[in-house]
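For this depiction, one protein chain was excluded, whereas all remaining protein chains were kept in their positions.
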Amino acid sequence: MRNVILPGRYTLLLKLYIARVLVFILLISGIPLMAISSNEDVKAVKENPSHNDLQRGERFFKGLLPKDRTFESCVSCHILSKPDTMNWNPSAMDIALKYVGKDFADFQTAVMQPSGKKIEASHKDFKIEDEDLKKVKMYLDELASTGPPAAGPTINQLANFVLLIVLMILALLDLIFFHKIKYRLITVLILMGSLGFQVKMITEAAIGLGRSKDYAPDQPIKFSHKVHAGDNRIDCKYCHHTAEFSKSAGIPAMELCMNCHALVREGSRSGKFEIAKVLEANETKKPVVWVRVHNLPDYVFFSHAQHVGIAKVDCNKCHGPVKEMDIMRQHSDLSMGWCINCHRETKVNFKDNAYYDSYLKLHDQLKSGKLDTVRAVNIGANDCARCHY
Amino acid sequence: MYKTDIRGKLIDGDKSLTQISQDILAPIDAKTPTWWYIAMAVSLMMFAWGARSIYVTLTVGIGSWGQNNTVAWGWEIINFVWWIGIGHAGTAFSIFLLILRQKWRSSINRAAEAMTVAAVICAALFPLIHMGRSWLFFWVFPYPNTRGPLWVNFNSPLFWDFVAVSTYLLISASFWYFGMVPDFATIRDTTKSKIKRAVYGFFAFGWTGSSKEWLRYEGLAFVLGGIAAVLVVSVHSIVSTDFAAGIEPGWHSTIFPPFFVVGAIFSGFAMVLTLVTLMKKLYKMDDFITANHVDAVCRILVFISLIMGTAYITEIFIAWYSGSEYEVFTFFRNRITGEYAYQFWFMFIFNALLPQLFWSKKVRHNIWIVFAISICINIGMWLERYIIIVTSLTKDFLPANWAEYHPTMVEIGFYVGTIGMFSAAVLLFFKYIPQIAIHEVKMISKYNTQQFDHLKPGHHDYE
Amino acid sequence: MNEKYLVGVFDDEHTLVDAFEKAIEKGVVIEEVYTPYPIHEILQGMKTRTHITHAAFFYGLLGVILLHGGMYYAAVLSWPMQFGGKPSNTFPSFIVVAIVGTILTITLLTLLTFSVRSKIYPGRKAKIIDIRATDDKFIILLNQDNMGIEKDAIIKLFRSNGASEVYEKDANTTDKQLSNEL
Partner (left out) sequence: MKTYWRSIEELNNPKELRREEVREEAKQKSMLLKGDQELNASSRRDFLKTFGFSIAAASIIASCKRPVDKAIPYLMKPDEVTPGIADYYSTSYFEGNEYGSILVKVRDGRPIKIEGNTISSVSQGGTSARIQASVLNLYDDARYTGPSKKGNKITWEDADKEIKLLLDSMHSNRDKVVLLTSTIISPSTHEAIREFVEKQANTEWIQYDPVSASGLLQANQVSFGAKIIPDYRFEKAKVVVSFGADFLGTWLSTVEYTKSYTAGRQLQDGRKEMLRHYQFESGMSLSGSNADVRFPIKPSEEGAILLALYNAIAKAKGGMVLPGVQSSIDISDLAKDLLENEKQSIVISGSNDVNIQLLVNGINQLLGNYGQTIRLENPLLIKQGIDQDIDRLLSEMKSGKVKALFVWNANPVYDHPKGNKFGAEIRKLGLSVSFSEYPDETTAACQYILPESNYLESWNDFEPKAGIFSLAQPVIAPIFDSRQPQVSLLKWVGKEINYRDYLQNYWKENQFHQQKEISDFKQFWNMKLQGGVFETQLESKLNYSPDGIKQAASRIKSAGSGIEMALYESIAIGNGKYANNPWLQELPDPVAKISWDNFAAVPVAYAEANGLKNEDVIRVNGMELPVFVQPGQAKDTISVALGYGREIAGKVGDHTGKNLYPFVGEEDGNRKYFISAAKVDKVPDKTYNLAISQTHYSMEGRSIVSETTLNEYIKNPVSGNEREVEDLAKAVTLYKEPVYNGHHWGMAIDLNSCTGCGNCAIACQAENNIQVIGKEQVRNRRIMHWLRIDRYYSENPENPKVSFQPVMCQHCGNAPCENVCPVEATPHSEEGLNQIAYNRCVGTKYCMNNCPYRVRRFNWFQYVKNEKFDFASNSDLGRMVLNPDVTVRSRGVVEKCSMCVQRIQEKKQLAKLEGRPIAEGEIKTACAQSCPGNAIVFGDLLNPESRISKLFKDKRNYHLLEELHTLPSVGYLTKVRNTNA
């Protein structure tokens, strides 16, 4: 993956620029370039085991071997592809990555003499020869360096778009030259319909640009907000404890996790595997690198303190039903209009906060009844420089 | 009714209707002359330089131009206003002369309108590219969006400009196009080439020349003519507010809207003259574009030139009379005298004095002098915009900010590119589109034959 | 539909107008007249009238109301902002945009109206009666099913008034296919 480059703004800008140019092109010429995929193979770093070994390992993993197997196949729990829903078992890739640097004995112990209720229960019937397990390890090591198999091809917007263009051209040709279709209304309808559909696609793509509502990336640890905030009723601000007084709500430090996980070492569903990552991070002093779910552009300054600490906005209002989310996802679209319209409606706690004492004119208007309530917009919440500076 | 005995013949050569069609369509059917290819190649080369300049601008940034913190506008706005001014001629020609029932316009208005469309497209490129982030140009348009919605600033002259220029482009293009529809039908019906018949047939939109069509066509012309007349005045008035609504000394002036409109028509007519003399000479359209036509345009130019001179003097007078030290400085120490005196006086001579030569009939009838003066006026009008933009911006209120402005090769290339684009468009027009409105000429040809068919060609005396 | 037409071809405007006026006088029902340029006598003589100018006026009215309403909504109701110490309802500024915008509305809608009413639009195939009508001939077209008076009288009338040709034509025959030179 040569393409991974340094973090920073320039690439972002470049990409936004490219994206905008694309939308611009889309808008004026109707030529879609929605998704161009490139799938580069990652060169395996270590020496290659023989193809045969790998194949055998893969077959074992996928349950094709041994033929007289009485137990579940590995892949039935440790799935290879990206799941659509929370799969509590560590994925094949997860395991591969964990054991890629470790020797076979560790792996064997983990598979054959596992510790932890859940894994013990599911692995108890395992009967695998050492030789075969070695092949499985080889396969997994290979997997770690090549990545999971590519997902099947997706019909993307591009195809639809091109199809519509072809349709439109045909309709136009017919309308002007061939007149094969008897009723002109049909061709006109086809034209209008295709055009309308394309406009809709472009508009949606344009609006969706930079938006990521329902974005729910895979996290390095299968951390479930449902388990923590929902089932165990941990207060949001226990972990995100700076929300009330800092701009950032804060992602809890790994040591905070240890407050509970020093004792809780095994999950009812995930077993030990996921929690072990927390422990490992603490031991190795390598913090977990989470994928950010809620991203605002660099030119937007949002302060949790203002909203949570001062305005006392409920977390759910923006983040949605976090207590029901196994996989954290972006609930609101975080568009500017979404902010602005909330500011237009939200009432300000004007009387109780002595800060607002200096707003003499508004107090007068309140007294004289000119204004029934002071809303955020009245005190300039929709000024540009509230968020953009 | 047009009095041929007083005003001279509208077209020469006592042509039959078929002859008119044939003569006007000759360039379309005839073999393309070599000079055309040479001219086209030169134009395309210029255009390529312009395209490269635009590429550089878009990839490197506006920094590739010569502007700075003090002089934030330069050649791009000068050229924009210049092109828009030229783009005024077509509509002004068609509309004003239509309203004034000047039948002689028929020979020229097609060319003028074509020039308008090309010039406005050239003009529109400048404000588009000069934006720091051109790719976001659509933000200028008030469309519902997910930002609140966030609309646009209706107070901004640039928004007015955006509306005015895009409207003007749309209207002048459609005005021009619908004027050509009957002529395309004529080509369709007279050509021998199958391809041409199919292509021009498509562009003729199924025109047959039936009375129903002509009836509505006349109605449409009436409506479009009526409102486009307003547009001619409004567009350059709005362009002038780009300056008049600013507070810069030398900009903030109520004289600007009429001054700009007149100036635009002036430069436009000069460009028409340039073009028409070329048409006359290159395509031997002397029968349609007679000395009379040139004569008439020259007379109009004399008149407008007087207005221009008056406007210049008025501006200077008002600057003195206002007592504003900034205005006085700009006009007296930065235009009449000072660093930009050369440009100012060249502008004054080219625009206010040189056209006065047209008082002389000899000059009016010498096509080469007419051509030269028309070019001078084009240069003079460019200098006028230069004077307005550069002198005001370089030395405004706080002397600490005074800065110089010099264009870079990128800007020059961009300008040359638009000239190339314009001339390429004009060449295409010469080659593929009837240069003169055939049906209109046919209509006026009757004034030559109907009442005065006893006159033999060549026997007729002018005036 | 296979209609038969009678076509009168004239060489110039005067003869056409003469014949046209005389034919109308005699009660001839004229289907259509094709000319290379508009001739006012004919346009008046044919009974069709157009209201395209009235339509344009209403389009203008619509434009003014929509534009002012839109701008008022955007600048005052939807999101009032302060610019340069001016009130958010800057009516004079709205006028500028409204004028130009109205002109645009009128133009586009009038063009559309013209296009729809005259059936002049891209891709339309011309129904050509006589191909010379767009060049130098003036054509009067009569529908033989409904001509008002006898065919022979009409032919005579045309001939006597300077028609260079009179012929019959089937509606489904293609252009330039002269039929029955009379």
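For clarity, chains are labelled A, B and C in written order, and residue numbers in each chain start from 1.
Just so it is clear, a residue touches a chain if its C-beta (ideal position, glycine included) is under 8 Å from a C-beta of that chain, and two chains touch if they have at least 3 such contacts.
Remember, predicted model here, so these are calculated numbers, not experimental data.
Residue-wise, the contact with the chain that is not shown comes from B:153, picked out of B:18, B:153 or B:366. The chain omitted from view is touched by exactly one of A:105, A:263 or A:384, namely A:384. From the set B:139, B:303 or B:345, the residue in touch with the chain omitted from the display is B:139, counting the whole complex.
For chain A, the residues in touch with the chain missing from this view are 1, 3-13, 15-16, 18-19, 22, 34-39, 42, 82, 84-85, 93-94, 97, 144-148, 150-151, 209-210, 212, 214-218, 220, 242, 245-248, 250-256, 281-282, 285-292, 295, 297-301, 303-306, 309-310, 327, 352-362, 378-380, 383-386, 388-389. The set of chain B residues touching the chain not shown comprises 60-63, 66-70, 72-73, 127, 130-134, 136-137, 139-140, 150-153, 155-159, 162, 242, 245-248, 325-326, 329, 393, 395-404. Interface residues of chain C with the unshown chain, by the touch rule above, are 81-87.
We take it that only the chains that are shown with their structure count from here on.
If you average the CA atoms of chain B and of chain C, the two centres end up 30 Å from each other.
Chain B has its Cα centroid 56 Å from the Cα centroid of chain A.
Centroids of chain A and chain C (each the mean of its C-alpha atoms) stand 61 Å apart. Chain contacts: chain B has residues 148-150, 202 touching two or more partner chains.
Across the assembly, chain A contributes 176, 340, 382 as residues in contact with two or more other chains. Those residues of chain B that touch chain C in the complex are listed here as 16-18, 21, 142, 148-155, 159-160, 163-164, 167, 170-171, 174, 178, 181-182, 185-186, 188-190, 201-202, 204-220, 222-224, 227-228, 230-231, 234-235, 238, 241, 438-440, 442-443, 446, 450. Looking at the complex, you find that chain C touches chain B at residues 12-14, 32-39, 42-43, 46, 48-50, 52-53, 56, 60, 70-71, 74-75, 78-79, 81, 83-84, 86, 90, 93-94, 96-97, 99-101, 103-104, 106-108, 110-111, 114-115, 117-129, 131-136. Listed in rising order, the residues of chain A touching chain B in the complex are 17, 20-21, 24, 27, 176, 207, 211, 333, 335-338, 340-341, 382.
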